[in-house]
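Heads up, one of the protein chains got dropped from this complex, but the rest are sitting where they should.
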Amino acid sequence: MTDMGQPIDYNTAPIRLGMVGGGEGAFIGTVHRYAARLDGEYRLIAGALSSDPERAKASGAALGLDPARTYADFRVMARRERRLKDGIEAVTIVTPNHMHFPVAKAFLKAGIHVICDKPMVASSREARALRKLVEVSGALFACTYNYSGYPMVRQAREMVAAGEIGAIRVVQVEYLQDWLTEPIEASGQKQAEWRMDPARSGGAGAIGDIGTHAFQLATFVTGLEPVELSADLAAFVEGRRVDDNAQVMLRFAGGARGMLWASQVAPGNENGLKLRVYGARGGLEWSQEDPNRLWVTRYGEPKRLISRGGAGAGAAAQRITRIPAGHPEGFLEAFANIYAEVARAIRARRAGKAVDPAVLFPGIEDGARGVAFIEACLRSSRAKGRWVPI
Amino acid sequence: MTDMGQPIDYNTAPIRLGMVGGGEGAFIGTVHRYAARLDGEYRLIAGALSSDPERAKASGAALGLDPARTYADFRVMARRERRLKDGIEAVTIVTPNHMHFPVAKAFLKAGIHVICDKPMVASSREARALRKLVEVSGALFACTYNYSGYPMVRQAREMVAAGEIGAIRVVQVEYLQDWLTEPIEASGQKQAEWRMDPARSGGAGAIGDIGTHAFQLATFVTGLEPVELSADLAAFVEGRRVDDNAQVMLRFAGGARGMLWASQVAPGNENGLKLRVYGARGGLEWSQEDPNRLWVTRYGEPKRLISRGGAGAGAAAQRITRIPAGHPEGFLEAFANIYAEVARAIRARRAGKAVDPAVLFPGIEDGARGVAFIEACLRSSRAKGRWVPI
Amino acid sequence: MTDMGQPIDYNTAPIRLGMVGGGEGAFIGTVHRYAARLDGEYRLIAGALSSDPERAKASGAALGLDPARTYADFRVMARRERRLKDGIEAVTIVTPNHMHFPVAKAFLKAGIHVICDKPMVASSREARALRKLVEVSGALFACTYNYSGYPMVRQAREMVAAGEIGAIRVVQVEYLQDWLTEPIEASGQKQAEWRMDPARSGGAGAIGDIGTHAFQLATFVTGLEPVELSADLAAFVEGRRVDDNAQVMLRFAGGARGMLWASQVAPGNENGLKLRVYGARGGLEWSQEDPNRLWVTRYGEPKRLISRGGAGAGAAAQRITRIPAGHPEGFLEAFANIYAEVARAIRARRAGKAVDPAVLFPGIEDGARGVAFIEACLRSSRAKGRWVPI
Partner (left out) sequence: MTDMGQPIDYNTAPIRLGMVGGGEGAFIGTVHRYAARLDGEYRLIAGALSSDPERAKASGAALGLDPARTYADFRVMARRERRLKDGIEAVTIVTPNHMHFPVAKAFLKAGIHVICDKPMVASSREARALRKLVEVSGALFACTYNYSGYPMVRQAREMVAAGEIGAIRVVQVEYLQDWLTEPIEASGQKQAEWRMDPARSGGAGAIGDIGTHAFQLATFVTGLEPVELSADLAAFVEGRRVDDNAQVMLRFAGGARGMLWASQVAPGNENGLKLRVYGARGGLEWSQEDPNRLWVTRYGEPKRLISRGGAGAGAAAQRITRIPAGHPEGFLEAFANIYAEVARAIRARRAGKAVDPAVLFPGIEDGARGVAFIEACLRSSRAKGRWVPI
């Protein structure tokens, strides 16, 4: 076995973490806990795991929380934890989307760092309010656009920034799933139900749920400023009230063009997030279902396959790599990398030091841009694909 | 070695073939000759291989043509071959695009079957005129959208028609190359030079050269009627006067949506034509660079990989398959399938019989639709992506 | 996002874990800690992390262990932890190979469950002694052949057992790396140094380090009894004293044949463990570098691609699946599955219940067979490939 890249630190004082949402039966809360646990950098010690008091209590017990730190109301939790000597330093928000804003507000006001699931909030108005709160609070804010936690995504970003593929011309991103091919929201599937309900999802379907991930990935890797878009959203399943298929054409500052396709009705695709970037001197291709590899072509040379931990992988990828090349790291590790990055930032704050500039996690701006993207898509699509600014 | 699918017929009387264009140094003429030769179904016996008399003569000699059947003028060729007892039965047109129309006209008027390279003609007006000529002449007309000659493309078409994937919702097609990443037309590369010259290419760059192939493939496989489109064409290389990257959103009759992306500036892509079709019950994926395989998913079941000649391949693919599964057939075999299909039709005509309905090759309608598609793309792009009818 | 397969339990009383070996700078100890931490099922509370007292102390501190539970001597640790009211319930052994036996012995005698890295011990004699100790102690014993923790490996095993591919005829397994292509052991690379030293590795190079993994995987999936083998071991790097390339032909009870190839000098291969199994009715193919997918062919039907969490995945895979299809799980998750399975067994013991028969982890027999395999390979190779019993 080869030497591993970057050893992960062990530390005598794990970060004290709380969670809002994520009670029994929830999906994404479980994923956040895996991610928080992997490196031993966090200890979950408090939670308002459900808005239902009974369920909140039972969920806390199942997770081994002290009953005194199991809350039924997130506002009470924020206030109380703030005053405790060993109160939580950070909170994870994994509630339904429409609750992100009030919960984040409560904890930011308490000076507690926030790790918030995406999409950050329901409107650009809320996003602006939240931005102000973050500035005032001095707390850290992370928005878990988790795909930016893959080492080879960092590798791609680093190569683009280094000019490896020249000035970017075309950005192609797609995110394909098939689990909404049939109207399962009508038969009580919970994950489908709230996503397909305009009231709880905010009017956006696939474009909000997965399109935002694709959009964030594209901007994260390329560093390009999106300027305007033309969208065509469709709902193919009878009776569905939000889009399940979204097609978008993009224009970036500097002239680059792009296409984004997000679909949840593409049979044979499980979680097919794929990014391709082409510049004047080369191209890059990465696929989330094969996350440990990055295709890189310098124009006029054979294609090269760079693997996580392998030859050709640079510093940006190595510093968030846990195990050697050929030993696949997956979705949870990438998610954990977001947590690990936030932990590094929190530890720097604890120590009164500046955060290492290499530390990288999606924050308030990524969250705000995601919301703006969704709004622009809805606007353009309703105007039959008119180009609209983002 | 397993039994092969469909044996190709050998026949005592090969079809007498002529060629216009395709003299020494030309590319696509060579490909047509490989295709015509593979099955032994044609014998090339006459040609107006170049508009330059010296080059026409030399090219004919190099191909072993009788000097008496080597012409400097295609009109003379059409007239004379018509009167010969053993005159050509069919002619292949591989001239620069703007000459397709007058040449086709001359041979159709002589009652000679025409096999014409794509794009068929320069405008919808010419397309209409040609359609009339074909009807009047009674001759066969084929337009070599060669990718429809791949057995697994036929397989996909057959499965769609059989309802295997249900009503189609999304059609995604792309055709990527990288050979125009740099301004090679400026340094005298011939293939680049005429393609990037608006006068000779008709104002369309990538969208005409390869976008039409992608468009034809999508409609050939799905059988859907394209209704309107929104296009964003770009020329990324400085000084280039036609598009080298084309992004198009499509709408089909019945509500299906599509995206088409054609690029000649995507480093790392050689000839990346790829089609994906998703319906209410399943999905299909095919890639030209891996042409012997077709991915098929019925929603709720594992993905299946159907291979040319292998289990699951149906009649439409088997009848144009030459060798067993696992023995790759490629671009030339697919191109030869167009020739073989035309040969079957010509032989039926010779015998005074109806053409077997299984025989399938792109004809005047495919050619006309390709021209209409290019025109619509140029119109939409000039109107900043306005949706326009096709 | 689709529903996940099998939710992992959270529990109020994590299992109390100790570790021997795995101090700062060690590789595999880190991996074991990731694996133990992922599900929250273990808490590391004691360790004899190094035979060097200073390093043991520092390593314990870095991991946040109570200094009173940080030992310099594993024998002291075993004795003392046995007597503590909250003493460790299980110990992980991640020392150099030659120490596995004495450490395992000490803890088994103390009645503490043992999780031991592979290869289990240095000889079949030691293996027999250990087997007796396990029987007498009543403690659980796990040998971390971690590749058996991949869900799709379980899927393959389940399908074979269900007769999906018929009676097995051919088993092909390979494990390829390239990190010993050059004599890095001579330049002080630690991982290479002890592995290439016959004294510390036990005389086996690649065959012991990775060949045993391949062998265990093949027998785990097929359930076949290996009977005899013919081996050809080679050391290609000048001055190397143990094999870096091993080729083995295998015969199984019932007549199946196999080949095993293990190499650490195959440039372009990072961790290429791959298993292919063919029977009278079908075939299976799985590769560790693409671990979330399993190719399955029923003879006469198209190949199917079964994905972890997706359609076609059965109960054996689902119960150790954490996240939905399309969200890659990797090496650490598979490693953690071994820990999770052991945890389920330990919890059953705690509760005085029988272990669920679905719980599956490699144990003393897998360990013993691995040792016997290495011995047989060395014997055969020294006898120029003579067939020898395993």
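Going in written order, the chains are labelled A, B and C, and every chain counts its residues from 1.
One rule holds in what follows: a contact is a pair of C-beta atoms (placed from the backbone, for glycine too) under 8 Å apart; a residue touches a chain by one contact, two chains touch by 3 or more.
Here the structure is a predicted model, which is why all the values come from computation and not from measurement.
Trainee: Using the touch definition from the top, which of C:A68, C:A162, C:A253 or C:A280 touches the missing chain?
Mentor: Final answer for the missing-chain contact: C:A280.
Trainee: Check the options C:S59, C:N269 or C:N337 and report the residue that touches the missing chain.
Mentor: Reading the full complex, the residue touching the unseen chain is C:N269.
Trainee: Of the residues C:S51, C:S124 or C:Q172, I need the one that contacts the missing chain.
Mentor: Touches the omitted chain: C:Q172.
Trainee: Thinking of the whole complex, not just what is shown, which of C:S201, C:T297 or C:T321 touches the missing chain?
Mentor: Candidates C:S201, C:T297 or C:T321; residue touching the omitted chain: C:T297.
Trainee: Where does chain C touch the missing chain, residue by residue?
Mentor: 165, 169-170, 172, 178, 181-182, 230, 232, 234, 236, 245, 247, 249, 251, 255, 257, 259, 261, 263, 265-269, 276, 278-283, 285, 295-299, 303, 384-385, 387
Trainee: To test your reading of the contact rule: which positions on chain A touch the chain that is missing from view?
Mentor: 296, 300-307, 310-312
Trainee: Counting contacts across the full complex, list the positions on chain B that touch the omitted chain.
Mentor: Those residues of chain B that touch the unshown chain are 1-4, 7-8, 10-14, 27-28, 30-31, 33-34, 37-40, 61-64, 177, 179, 189, 191, 269-272, 288-292, 307, 309-310, 322-333.
By our rule, only the chains that are shown with their structure count from here on.
Trainee: List every chain that touches both chain A and chain B.
Mentor: Neighbours common to chain A and chain B are C.
Trainee: Using C-alpha centres only, name the chain that sits farthest from chain C.
Mentor: Max centre-to-centre separation from chain C belongs to B.
Trainee: Just how far, in Å, is the C-alpha centre of chain B from the one of chain A?
Mentor: Each chain's C-alpha centroid was found; their separation is 44 Å.
Trainee: Determine the centre-to-centre distance between chain B and chain C, using the mean Cα coordinates as centres, and give it in whole Å.
Mentor: Here the centre of chain C sits 55 Å away from the centre of chain B.
Trainee: Between chain A and chain C, tell me the centre distance in angstrom, where each centre is the average of that chain's C-alpha atoms.
Mentor: Centre-to-centre distance between chain A and chain C: 33 Å.
Trainee: For chain C, give me the residues that contact two or more of the other chains.
Mentor: If we look for residues of chain C contacting two or more partner chains, we find 307, 310.
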